[in-house]
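Structure incoming, see below.
Heads up, one of the protein chains got dropped from this complex, but the rest are sitting where they should.
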Amino acid sequence: MRKSGLIYLVIILLLASFSEVYGQGHPARRGRNVRENMFVLRTLRMTQALDLTEAQTAAIFPELNRAEKEKAQLQADLAREIRELRQLINNEKVEDREFEDRVAKILDLREKIKRRESEFEKFLFTQLTSAQKARYIIFDIDFNRGMMERMGRARLAGKENK
Amino acid sequence: MKCEQAQKLISDRLDGKLGWWGRKRLDRHLTACEVCRDYVLAQEIIQREALKTEEVDYPPEWWRQFEQALQEKLIQSAPDEEAISVLPADIKENKNNNKKGRSWTFRPHALQAASLLVVVAATLFLIIYIGRSKNEELPLPLILSYEDSYFNLSQLLAEDEEAASDLARSLEEAILQETIFFESEGEFLDIDYNYETENSSAQPEGLQVENINFEEGL
Partner (left out) sequence: MMKADEERQLIELACRGEVEAFMQLVREHEHRILQLTYNLTRNREDAADLTQETFLQAFRAIKDFKGNSSFLTWLHRIAVNLSLNFLKKHRRERNYLEDIDSLEEKGRGEELAEAGGIPSVEDSWLSQELRTNLEKALEELPLAFRTTFSLVVQEGMSHKQAAELLGCSENTVSWRMHEARKMLKKKLQPFLSIE
């Protein structure tokens, strides 16, 4: 099997363990959601943008999956905390202490997400060549921008359908 | 280098995108590969013919009518005195022109109202989309990490389930496209995206999709 074919087979096998990554403790849903799809697309594009070798893929993907699992859970927890905070904000009966606790929790979650992301990127960079590191920076910027633009189009489509 | 890779480099070269190292590799391959040399010739011909694209144009009278109709619509959308006063009188009166031609010269009122609604919706999109594409300052997503970008995105989509569905679907289409593109063995990758995930008792995030529709997307 050719190198690129093997890489993509590896990708599929690793990503097929989605149910394990997202199933445990992740919010209930049917089918794939935005987070999952972004992860798959980002992984596919990153593999191509960095031109990862088989050895690199084998080294990076387990940690990539682990990091994604943890970050997905943290993001879900953060979203839930923010949702609850929105409901609390206009409630005059809530004590200052409650607000302090909520805010502290949210800041803590954000810090944990940043830390985990930073840990993964440090690990990733130990596996990459200098050129690959440079390509990763550019890939990251382009991907984030692409996602926001894609979201803008999705919101427009939603407005037009209403 | 395999021919498939060489042909990709040929495409990049035709678009002026091939760097020094890519050119060297390609030239080395072409020296030894007649098939790819013929591929280059074929693509250069296609490129040359594609550049001779049909020039579409209309006679001056057509453009005059086009501009008149456009001006009328602009006036309707900006009904201040200064805007209207610059128009010749015949244009203000000529709103129900039944001349033969395209529908924009005599669109029925219902379609005009529908057109205006589309324009307003599209304008809202432009205000968001173009406002983000400034060159002088980096838009927020460009200076945020991936997780920060995702957080912003999830907050926006939490209030718009339909947009979340559309986004999830568009991401799936992109995944399908890219998996097919990058597979170089000529075999269609049979990917099953309909795997079952475990449910938990936690509240749904609202970023869900129920149907996977493999339509082409951009």
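Letters A and B name the chains as they come in the text, with residue numbers starting at 1 for each one.
Simple rule for what comes next: contacts are C-beta pairs under 8 Å (C-beta built on N, C-alpha and C of every residue); 3 or more make two chains touch, one makes a residue touch a chain.
Keep in mind the model is a prediction, meaning the values are calculated, not measured.
Chemist: Using the touch definition from the top, which of B:L26, B:A69, B:L144 or B:A168 touches the missing chain?
Modeler: Residue touching the chain left out of view: B:A69.
Chemist: In the full complex, which residues of subunit A touch the absent chain?
Modeler: Subunit A touches the missing chain through residues 45, 48-49, 142-143, 146, 149-150, 153.
Chemist: Touching residues of subunit B against the unshown chain: what are they?
Modeler: Considering the whole complex, subunit B reaches the absent chain at 3-4, 7-8, 11-12, 14-17, 34-36, 38-39, 41-43, 45-47, 49-58, 63, 66-67, 69-71, 73-75, 77-78, 80, 82-84, 86-87, 102-104, 115, 119-120, 122-123, 125-127, 129-131, 133-136, 174, 177-178, 180-182, 186-188, 214, 216-218.
The rule is short, and it goes like this: only the chains that are shown with their structure count from here on.
Chemist: Could you put a whole-Å number on the gap between the CA centroids of subunit A and subunit B?
Modeler: Chain centroid spacing, subunit A to subunit B, equals 25 Å.
Chemist: In the complex of these two chains, what residues of subunit B are touching subunit A?
Modeler: Subunit B residues touching subunit A: 118, 121-122, 124-125, 128-129, 132, 139, 141-142, 144-147, 149-158, 160, 162-164, 166-168, 170-172, 174-175, 178-179, 182-185, 187, 189, 191-205, 207-212.
Chemist: So in the complex, which bits of subunit A are touching subunit B?
Modeler: Listed in rising order, the residues of subunit A that touch subunit B are 1-2, 4-5, 8, 12, 16, 18-19, 22-35, 37-38, 40-42, 44-45, 48, 71, 75-76, 78-80, 82-83, 110, 113-114, 117, 140-141, 143-145, 147-162.
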